[in-house]
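What follows is one structure encoded as structure tokens, with my remarks underneath.
Of the protein chains in this complex, all but one are displayed in their positions.
Up next, chain A:
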Amino acid sequence: MATEESPQVTRRATRSYSASNTAIESTNLPESYKPTINDLGFRQQPLRLEDLLSSFPGRRSQILELLRLLGPLNSPMFPILVYGGPSTGKTSVTLQVFRHLNRPFIYSSCITCYSPRILFESILNQLLFHRKDSGHSYSSVKRCERPSDFVNYLREALENVLTNLKGNSGKVSSKMSGRPDGTMVYLVFDNLERIRDWDKSSTILPFLFNLNDILKMPEVGLIFISNTSPDTYYLNIGYVEPIPLYFPDYTEDDLRHIFMANQTNSRLYASFLDVVLRPFCRVTRQVDELAAAFSSLFKKYSEPLSDKEVAPNEEMKRRLFSHIRPHIASALNETFQVRSQPLLKAETNEETKKTNSSRMLGIREDFDKIDFHMSTSAKYLLISAFLASRNPATLDASLFDSTGVSDSRKRKRKASEKSMDQKEMAEQELLMKGPGTFPLERLLAIFQCITSLAEDSLDEEESHELTVEGGSRGLMSDVLLQLSSLCNANFIIKGGSCPLEGSTRYRTAVSEDLALKVARSLKFPLSKYLYRR
């Protein structure tokens, strides 16, 4: 109890509060960090040009062009738009160039600053050396929502910073004191393409591109980084476009250089890359996706080797190749997934007895288990939503009548030519329209039918499994609460309301594979209820 541990605390306090209090009294709380002008530069060891060029293979011409456009110290510049595909190194090259040049810059990304207000306030915080901390209850230094206010505050803040920098430039050489060079400030806006999805994008985008003209301060340089090409930003209002700087995707040779860096056994990795790089490059050439695939494949590749440091000769390369070959085809069809822990253990057990799993050409047979946890009622709800979306409403009565299982297989008539064409058209329509919508009442009705079936079938089996779940009592959780959590997890999409009825309609967003997996985990015969035309 609190009073026993610290007798000086006389008032009533919770246990955790007094425990933390004693901790605070014993140690001095460190002063919260106050940023200064030195923080505008990159606060690491400065980089030489050769190191910069060698740490980015394949980007030599882009780095040199960026250096030329930024120009010598204190030289004004036109705005630059750096664009290229994702994970081509735009942000890292820009930041490392600033580290090499040791010039003050402000960086803001439109992913973390997802609204105009947050973007403006983040820039002002950095310029006014304000860090959000608990002392100010994590507020920014100025509240700024509109572009007009932003321009006024920005001008004041920039003038402060520039006078500060000018004062510093007359003093000791900055290389000794870690201060950034020069009297210009650069603003870097990253992930500009996200602004297109904002509500106010039609005013914010022209504002940002015209910021140079609005501010009319030659000591400010603007750099925009974007994943999409400049023609996606053309709006009705014309402006003099920023100078474009293109980062093309890496070629295969560049990818080889990138992956070979920092490898302990470079000969082994080189032979590995010879095998996998070409087929994977046909699927994707993005570094992050390839890196995810290669890391797990390389472990498999070097499995049969007892000594990981050895450089392979031709004979060993051939053996390793034949070992890895069946795995490549299956790995090509995977996208990066984060598996939960229990399944990883199951994976190592299953691998020892797994046979060649590519029965269908290249399509991997996934585990029959779903790799996330769902409560039983949520699973039933998911299945009912899937059935409600898939089947037309008129069939419900026949499928879910009171006797439970019914036979939905119609008597097969001999298919004529016309009905085959109609079938194809109907299938195409189904593909195009996607899953249908259903109201809440229908979902709950199907849910009740299914769960009552499940209880009946469970009662027939041994009941020792039920003691864990509590039998029929386990399925009586709050269904509406489950429904809203399924909506939040994007398993069910909540649509607009039908204007005639006024109730909201829902639609399922899971694929048939996932629904089958969920049904299999419940031992529910889903295929009997699916309507096939």
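The rule is simple: contacts are C-beta pairs under 8 Å (C-beta built on N, C-alpha and C of every residue); 3 or more make two chains touch, one makes a residue touch a chain; residues count from 1.
Note that in this section contacts and distances are computed from a predicted model.
Visitor: What is the missing chain called in its UniProt entry, if the choices are "DNA-directed RNA polymerases I and III subunit RPAC1", "Origin of replication complex subunit 4", "Dipeptidase" or "Histidine-containing phosphotransfer protein"?
Guide: The chain we cannot see is recorded in UniProt as "Origin of replication complex subunit 4".
Visitor: For the chain that's not shown, point to the residue among A:218, A:304 or A:525 touching it.
Guide: Answer from the full complex: A:218 touches the omitted chain.
Visitor: From the listed residues A:58, A:89, A:116 or A:147, report the one that touches the chain absent from this view.
Guide: In the full complex, the listed residue that touches the missing chain is A:147.
Visitor: Please identify which residue in A:333, A:398 or A:527 touches the non-displayed chain.
Guide: The one listed residue touching the chain not shown is A:333.
Visitor: For the chain left off this view, which of A:281, A:395 or A:440 is in contact with it?
Guide: Residue touching the absent chain, from the options given: A:281.
Visitor: In the full complex, which bits of chain A touch the chain not displayed? Write them out.
Guide: 65, 68-69, 71-72, 74-78, 84-86, 146-148, 151-152, 172-173, 175-176, 193, 203, 206-207, 210, 213-214, 218, 227-232, 237-240, 243-244, 246, 248-249, 281-286, 289, 332-335, 361-364, 428, 431-435, 437, 490, 493, 495-496, 507, 509
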